[in-house]
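Could you have a look at this structure, given as C-alpha cells, before my questions?
Removed: one protein chain of the complex. Kept in place: all other protein chains.
Right after this comes subunit A.
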Amino acid sequence: MSGRAAAAGTLAAGCGTAEGQPPGKVAVFGDSAAWSAPMAAAGAAMKSVAGLRLVPEVNPSLESFEQVVKSSLRTNKAPDMLKYWSGYRLRDLARTGGVADLSRQWDAAVARGWADRSLREAFTYRGRVYGLPMNLAYWVFFYNPEVFAEHGVQPPRTWGDFLAVADRLQRNKVTPLHGTADGRWPSFIWFQEILSRQDPRFYDDLMNGREKYTDPRAERALRTLASFFDKDWFTPMDMNHTDAAAAVVHGKVGMLPCGTWLGSTLMEAGGKPGKNVGAFVLPMAEPNARPSVIFESSALVATVKGPDHAEALRATRNWLHPAVMRAFSQALQDGCPNPEVPAANPVVAALAEKVRGDRLWLLNRFWEQGPPELVEATVDDLAGFLLNPSSYREVLRTMQDRADEAWKVWREAERT
C-alpha cells in the first residue's frame, strides 16, 4: 500500500506543478468542535511549512462521525484526512484497507526527533503505522490547590496519601472524588485508573486480551472502588465533566480524574493553572509495580480514497514538524507528541516533565484498548457496577463473556 500511496503522491505532486495550481487545501474530518481552532492554527503553520492549508470539518456527534467515516471509507466520498482514535479503533479502521500506510512518515519523523518513539505501538496494525499522533494527553487527577491548602492537604505522593486526602476532604464536607456514568464512556475511568495503579502489567495484558476479567486482580480493583463507594467518596454518577470542572474550581469536588484535555473546560469554568487548577498523576498503589500513567493520543489518518489523497499524504509528511505541532498544541492547550515542543499550559508542561523525567510507562486508555465493539459493551457493564458496586463479580463475569466472544471474532478477522 505504501508503494501505491507514494506513487499517487508523486503523480499528484507532478500534476500540481505541471498545471501550476495554487497550494491546495486538505480537509481534516473530526468529531470535536473544540479542535477546530487548533486545527486551523496548525493549518496556517502547515501553509508556511508545506504550502498546504488544513481545513477542519467537524461532525460533533460521536455516533454520526463514526458512521460517516465507516460508511464512506470505501467510496470516493471519503474525507481526505481524519482525526481518529489510536489503538484498536485505528486497527479496526486499518483492517478495512481504507486508510494509508504512514510508516515512512513516522520513521522520518522519529529520525528527526519529532516524535516520541514509545507511542508507535498505539498507531500500528500488523507492524505498519496508520496514524500520526496529534496530541498527547495524560490521564491525571485535577484538583484545586487553593482548596487543598484550605483543608491542609497536599497533592498525594503515595497511595496512602491519596486515601488520606480523600478522607480529609470528606470530613471537611468536600466531595472527594468525581465519578460518572454520564455520556456512557466515562464509566471506564475509575476501573482504568485503579487497575493501572495496582498492576499496570495486568492492565496491559487484560486490555490486549491476554488476561481475564474474572482474574482476582480485576476483582481487587473493583473491590477497592466499592470501598470508595462505601465511604461515600463519590459525586452522584450523573454529574457530567463540565459541571464537575466547575465544582472543582468552586471547591465543591476535591479530585477529578480525566485527560489533560479537560484543562480548557476548567479554564472556561474560571480556573487558572497553578492558582486554582492543578493536576497530579495518581500514585502507584503497588510500590513495586512499574510506575505508569495512562495516555491518550488522537491519530491523524489519511484515507486512501479521499479526493485529495496526494495532498493529504504531503500533509502527513509535515504534520509532526515542530512549527505545525507548536501551533496546534498551543491552541489546544494540551500535551504534544513532539518532544521538541513544550506544552503551553504550565500544568501540562509540568506533567510532561514528570512523565518523561520519571520514565513513566505510557499505557493507552481503556477506550482505545481491545476490539471497539467489546469496549462499547464493557463501558455499559462498568456503568452497571458504578450504580451497584456490590455487583462487581457478576459484572466481571459478564465482561469476560463478552471478551471471549469479541476476541474470538477479532482474532478470526486477524487471520483472514
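Miscellaneous remarks
By definition in this document, contacts are C-beta pairs under 8 Å (C-beta built on N, C-alpha and C of every residue); 3 or more make two chains touch, one makes a residue touch a chain; residues count from 1.
Here is the rule we use: contacts and distances are computed from a predicted model.
Per its UniProt entry, the chain excluded from the display bears the name "Putative ABC transporter permease protein", taken from "Iron-regulated protein A", "Dihydroorotate dehydrogenase", "Deblocking aminopeptidase" or "Putative ABC transporter permease protein". Only one residue in the set A:104, A:120 or A:184 touches the chain that does not appear here, and it is A:184. Which of A:236, A:270 or A:346 touches the hidden chain is settled by the complete complex: it is A:236. Against the chain not shown here, subunit A presents residues 63, 66-67, 70-71, 74, 96, 181, 183-184, 187, 236-239, 243, 373, 376-377, 380-381, 383-384, 386-387.
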